[in-house]
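What follows is one structure encoded as structure tokens, with my remarks underneath.
Part of the complex only, each chain left as placed.
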Amino acid sequence: MFEVRTDLAVEENERIQKQNASMRGISVDEEKFENGNIRVTTVRIETENAVRMMGKPKGTYITLESPELAEETDDYHRMISEKLAELLRRLIPEEKKERSILVAGLGNRSVTPDALGPRVADQLCITRHILKEYGSFVYGSDDIRSVSAIVPGVMAQTGMETREILSGIVRQVKPDYLIVIDALAARSLKRLCRTIQLSDTGISPGSGVGNHRHSITEKTLGIPVIAVGIPTVVEAATIIQDFMSEYLKDMPAEEYRPRLLSPQLNQMFVTSKDIDAQIRQLSYTVSEGINRAFCRIPQS
Amino acid sequence: MFEVRTDLAVEENERIQKQNASMRGISVDEEKFENGNIRVTTVRIETENAVRMMGKPKGTYITLESPELAEETDDYHRMISEKLAELLRRLIPEEKKERSILVAGLGNRSVTPDALGPRVADQLCITRHILKEYGSFVYGSDDIRSVSAIVPGVMAQTGMETREILSGIVRQVKPDYLIVIDALAARSLKRLCRTIQLSDTGISPGSGVGNHRHSITEKTLGIPVIAVGIPTVVEAATIIQDFMSEYLKDMPAEEYRPRLLSPQLNQMFVTSKDIDAQIRQLSYTVSEGINRAFCRIPQS
């Protein structure tokens, strides 16, 4: 009933390592950059057994972590956005340059911690309509990919599932790749706004702040789906459960839950008081990462 | 080259009447309400000849005009939104209550006079997902229609034609009617924010502040398209041409245009300094009109 939710594969991995579970079918690589300030962890979930253990679909999950991720210094921002561009190009092969990309900024523009996706979309370099009308020569470069973007809104605003909207647009516009940007729920407060997760698995039910109910994946949409997410909230039920289980280590969880946790909690999230400044900075960094990866106009 | 643009059928009608053109194929009805404060004009374009004369597709165009349309009094707002609900039900027959409606809020949320559509969508009573999940009994009424909404954005933000986005969603979600809300360009300053136009013809190329390039009509989308528009700008080229032709009545227009009007003008519009207050009020009135027409929850 009150599930402890995390959208982060690294958190799942930590949980499983703690349980001393078998790690077959899961490979983990770790790289460090900038004097260890940036840590890139690549988790690959390769077998059905690993899928079951992790509760996440087969695929590659890359996390970029940095304690200063949301710092507002120009140099830091540039460093992260360049690394992000490089990681995106790992997931979307460079050699297929002519391939077009649709970016979907998921989430609710009017709820600050859920506005990451819409605000990334606002700052993208959009090229599809220009390439279609004039060709790539207007940019003086063959290196510009066709990029389009959509902000579908959330179900309370649209009455439609995000998957329905994206599915319709993908069938009509026929991009080669879909990148979905979304604010995520983490389990731990200390990861909030400190981690960017990229994966080639798309989005599964229940993930994201807004709790998508249907998969947005290659299987449901027919094209590869790259998910880019940043944890911006912790579910209120999760934070309480974590504190209590820390305290009540030896007691079976089932015992206290029914008595204490009210159903209202499911509609609640926890976030930080300066979430506005963090969303502003992070949405700029992610949009610049995408811009650098796919439509960087050459500087003369 | 510099076309005098108006999206309002009543303005076309006035122009044609001035020219003493034959009016066969065009029917005009006028009704007055609230001591003459609200004027409802219904223009029907019925023949191919009328289509050519008016430069607008065959169909019904209803305009609701009032000098106080954007006034911020509660009573006035209620009166207009009730009249609007009634006019919408003329265009979408009441007897087919079970029919579902998708509302598209066209335009650019970030440019004040073009934000009408998105801001109407923000304030709608959205029911589709609730009816789908729980049925109409949750509302205690069979009178609630399935309403969904989308804010597709403009081409500079999405890289896609509005028609492409709507077409994809309509095919996937299969609503019975599409209502498109859009900010329009008028010819005359005195109509700005003083007129609501409804029509059953959808939207044609070149209309709206954002200049849609492709038709959004029953023919292109496969379902009836009701357009609701309010003029919020005058094109800069239009305003200059009107002032000049007023002054230079006897001179052929071609003579001065090439010399005087710069191409930059095509990218410019004229609007009023208090457009923010007017868009806030009008978007509320239009959203309430739609809410009253289709999903008014009974007050106990």
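Order of writing sets the labels: A and B. Residues in every chain begin at 1.
The rule we apply is simple: a residue touches a chain if its C-beta (ideal position, glycine included) is under 8 Å from a C-beta of that chain, and two chains touch if they have at least 3 such contacts.
Everything quoted here is computed from the prediction, not taken from an experiment.
This homomeric assembly is drawn with 2 chains in place; in total, the structure file defines 4 copies of the chain.
Here, only the chains that are shown with their structure count from here on.
Chain B has its Cα centroid 38 Å from the Cα centroid of chain A. Those residues of chain A whose C-beta lies close enough to touch chain B in the complex are 110, 121-122, 126-130, 146-153, 155-161, 164-165, 167-173.
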